[in-house]
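A single protein chain has been omitted from the complex, and every remaining protein chain is retained in its original position.
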Amino acid sequence: MNKAVGWAIRPGQRLPMEGKRLPLLHEENKSGAESSHSSDSVLVCQDIVKRFPGHIALDRVQFEVRKGEVHALLGQNGAGKSTLVKIITGVYSYDEGTITVDGKPAKIQHPKHAEELGIAIIHQDQQHVSQFDVTRNAFLGYELKGPAGLLDFKRMRQLTEEALKRIDADFTADTMVGELSVGQREQVAIVSALLKNPKILILDEPTASLSNREVRKLFEIIRTLQSQGVTIIYISHHFEEIFEISNRITVLRDGKRAGTLSTPETNKEEIIRLMIGRDLTQLYPKENLPHGEVVLEVQHLCQGRSLQGVSFSARRGEILGIAGLVGAGRTELALTVYGALKPTSGQIRVHGKPFSPRTPADAKASGIAFIPEDRRHEGLIANLTVKDNMTIANISKWSRWGLVRRTQEKQTVRDMIEKLRIATTGMNQLIQNLSGGNQQKVVIGRWLTGNSDIYIFDEPTTGVDVGSKVEIYHQMTELARKGAAVLLISSDFEELLGMSDRILVMQKGKITKQFEAGEATQQELLYWSTGGEGPKEEGTR
Amino acid sequence: MSKSATVPELAASQSGTRFGILRDYGSLFGMCLVLIVFAIVKSEFMAFHNILGVLTQSTILIVLSLAMLMVMSVRAVDLSVAQVADAASIIAAASLIHDLPVWAAYLLPVAFGLIVGVANGVLMSYLGVPAIIGTLGMMFVIRSLELIYTNGGQPQILFTLPRGVTEPFLYLGQGNLTAGIPFLLAFAVIISVAAFLSRERSVLGRRMDAINGNVRTSFLAGVQIKKVFASAFVISGAMAAIAGIVLTSRTGIAVPRGSESYLLEGFVAVYLGTLASKTNRMNVVGTLIGALFVSFLNNWLTLMGIGAEYKNILSGCFILIAIAIGALRKPKS
Partner (left out) sequence: MKSAIGTTESGLSAKERWGKVITKRGTLVGMILILLVLGIRSPQFFTISNLLEILKQGSILTMVALSQTIVLVAGGFDLSAGAVVHFVANLSAGMISGGQHFLVVLLLGILIGCIAGVINAALVNQLKIPPFVATLGVMFVLTGITLAYNQGKAIPLKGYPEFSYLGQGYVGPIPFIVIVVLAMLLAMHLYLKKTAAGLRMYAAGQNPQAAKLRGISPSKSLFVAFVIGGLILGLTGVFHASYNYGSSAVASGLDFLISALAAAFLGSTFSKTGELSVIGTTCAGMFIAALSNGLIINGVSNTAMSGILGSILVISVILSVLHKREIGQVTIF
């Protein structure tokens, strides 16, 4: 129902990318930028260092935000955006550096400190108490009390209703959050942040699960807040949004600041260069292989609200890219094919036979392998060794009478460590002590020991160093060469273009576009991912 | 430009894998020290016949602790084990009293244990009942049935039966393999080895480890988590029943609610057992050590004429100490 609206807006948004801007916006941005010169910094982060076991997440990062501006924070996955934000909001402590708020040194060590300084955040992975209603969730931690010290539900409910009205939400303050959709929960988060009257409001990927109308509404709210003197830090992957709404842009890359730019004076190409910072074409060891028969066929697959009639097929030797933004339904597609989610309707055929897995175990038996997106929670068994992590999926392969034949098992693991060049002190090292890239290689190695011929990689290179990335790409190519079908789900368009044969673009649970090999460009992928439904010329350069 | 794939935490991985084991003997040395002090205080404690007696007696606790270990290995808990053992011991005795053949006295209790195990498995794994609550409920249901059957707790006595009827049954608990070596000792070894193989060396055991570490990951790696989870309960039920049979066979009498104290001792054994592992993992060897330690402790307290009150206090302290040591030596993330 929002198509018409989206159509009308998106072309307008595309203008900034071509170096032009809507006059009105330009005015706003300029005035915003001018009024906030030099000493008007509301937040200054200097030389922030944050170390995690295994890697340095932030390496002497500089970040300066001026009063009243919308400051976009950009970077690829794993560049350190979320870490920086968590430090500013007191969720993480930092190892080195200083933070100044309003010209005064601030020691932010707890979310409460950030709160007292007027910093509020809308998290990307917003957490709610699903058994509470909207009012209770919105005010959780900042409750209003009546005269007797008891909670003043009447006023809280009233304020929540008002705030909900402000963002045009279509649910009441009494609704249980557990009954809301993902997009509606996002709105609860916005309401919750608004209720705190923040000085600095951080929005972490706020539009990921919003409809176009909701995005419009959000931008209106942002502009209103800006006019009221609220400073906004806006984190997003969507360039159009950033060019439309921001005054300045800071780009992070590999935990370092790559640069800070004034939005009117830059363009997308410059930002991409800063984000990527290297010539990527050599990175992808893609081979053009002959494609065999169709091994996976999906027809009209629906899954709740996340998948709305997805159809595609994959052949042997093919790397099929699936593009889309967070929340487009790509992970749900993978999970449904893999038997971890129940489809509401539709059909899956594997090797030509109808296939309806009840659990991942069924899918595994039919030769499907799945490398999940969230490595920490879904890929690793942190307290087990490299060996145990690597062999768990196919453990029965090395068994006799139910007992594990350990010599054979160890030999396989040794070979795999060598083959994937996993940096480890040995197969008995705990996997939690490995770096992200090496952990990911173990998770992938888990499937290489079996006989799968359909591999689904869901964001396989998130938080992975470049060296490991190349190794992972090599393995994908290797799998394709051996005749497997590889599905590569990624938000990294460079990666998709570099590795895939065909690319499907998903948006809001549907495949909105299919590109044959060599047909797509980054711009087009971006265009179709962000909801392009308009004439094709709009998407091409 | 590109970063090399360094592994900065290699140096941080504590104390290497080979010598890490040495460090972990610390707590075990502590246990040995306690036993040595015991021996000094009471010299009979170290007498050969006493040690042999304790080892033989400890079989029941060993089997029951291993049963609990199976379930606790998948981060669940089975509060019904002791009650299953209890009911099994009554079933074994009752079968003999009701003139059933000896094999029935062995098999019926095990069948009962399996049934309870399956019921527990279905409840916890397939219906999603939290283990602690489901098994607690099961424990009380079994206790109730037991008391109803025994008219409010009348013991089932085998002494009054003809020797010929009970002899083959009592051999398990009272017979000697060769002169001086009780059969029960050999039985304990067999059960322990079986438990070791199924827990530490089998495919099922690996899957249990995986579930213990991360249920979601295991699920996505194609482990049939519900099946594994449920089988832990089934194994636990069967082993608990075996413990019950051993108890009746050893004492020649089945007292309703007579083995309830083993539940708490089992907990102590399993938790003490985590000290024998580098990663505070619940494991078979550690649990064996724990069960033996608890048995020797009980024996010493009895020799010293010290009552159950101190046993309880000591047991509680041992659990807390074992877990606290484990928590303290865990490297901070």
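Chains: A and B, in written order; residue numbering restarts at 1 for each.
In this text, contacts are C-beta pairs under 8 Å (C-beta built on N, C-alpha and C of every residue); 3 or more make two chains touch, one makes a residue touch a chain.
Note that the coordinates shown come from a computational prediction; the quantities given were computed from them, not determined experimentally.
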Residue in contact with the excluded chain [from B:31, B:77 or B:208]: B:77
Touching residue (missing chain; options B:55, B:165, B:185 or B:215): B:215
Residue of B:152, B:180 or B:305 touching the missing chain in the full complex: B:152
In subunit B, positions touching the absent partner: 75-77, 79, 123-125, 127-134, 136-145, 147-148, 152, 211, 215-216, 219, 225-226, 229, 260, 264, 267, 271, 307-317, 319-320, 323-324, 327-328
Sites on subunit A contacted by the missing partner chain, in the whole complex: 91, 110-112, 115, 123, 127-132, 136, 140-143, 145, 149-151, 157, 174, 176, 178, 340-342, 359
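Assume only the chains that are shown with their structure count from here on.
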Whole-Å separation of chain centres (CA-atom averages), subunit A against subunit B: 46
Interface residues, subunit A side, partner subunit B - complex: 53-55, 254, 277-278, 338, 340, 359-361, 363-365, 370, 372, 377-384, 388, 391-393, 395-396, 399, 402-404, 406, 421, 423-426, 428-430, 432-435, 437-438, 446, 465-468
Subunit B residues touching subunit A - in the complex, by the definition given at the top: 1-10, 12-13, 16-17, 197-198, 201-204, 206-207, 209-210, 212-214, 216-224, 279, 281, 333
